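The complex is shown incomplete by one protein chain, all other protein chains being positioned as in the whole.
Take a look at chain A:
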Amino acid sequence: MPVVKADLQACQGYANCVVGATDYFDLDDDGIVVVLRTEVPETDRLRVTEAARSCPVTALVVEDA
């Protein structure tokens, strides 16, 4: 199953991912992404990949595990 990978060093807290897939992403108090679910079922792949690609600093990718 595809998985979400986050680069916590790169994250700048823009929150585009939260808007794109609010059930997969949140921000902590310091504005760093929290991945709520790492496994992405095929039915969510398009939506979660688009949310990951909406990150302005490429901190998120959806990869085949």
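Here, a residue touches a chain if its C-beta (ideal position, glycine included) is under 8 Å from a C-beta of that chain, and two chains touch if they have at least 3 such contacts; residues count from 1.
As a convention for this text, contacts and distances are computed from a predicted model.
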{"item": "Omitted chain, identified by the protein name its UniProt record gives, among \"Phthalate 3,4-dioxygenase ferredoxin reductase subunit\", \"FtsX-like permease family protein\", \"Cell shape-determining protein MreC\" or \"Putative ABC transport system ATP-binding protein\"", "value": "\"Phthalate 3,4-dioxygenase ferredoxin reductase subunit\""}
{"item": "Those residues of chain A which, in the complete complex, touch the missing chain", "value": "12-16, 18-19, 22, 26-31, 46, 49-50, 53-54, 56"}
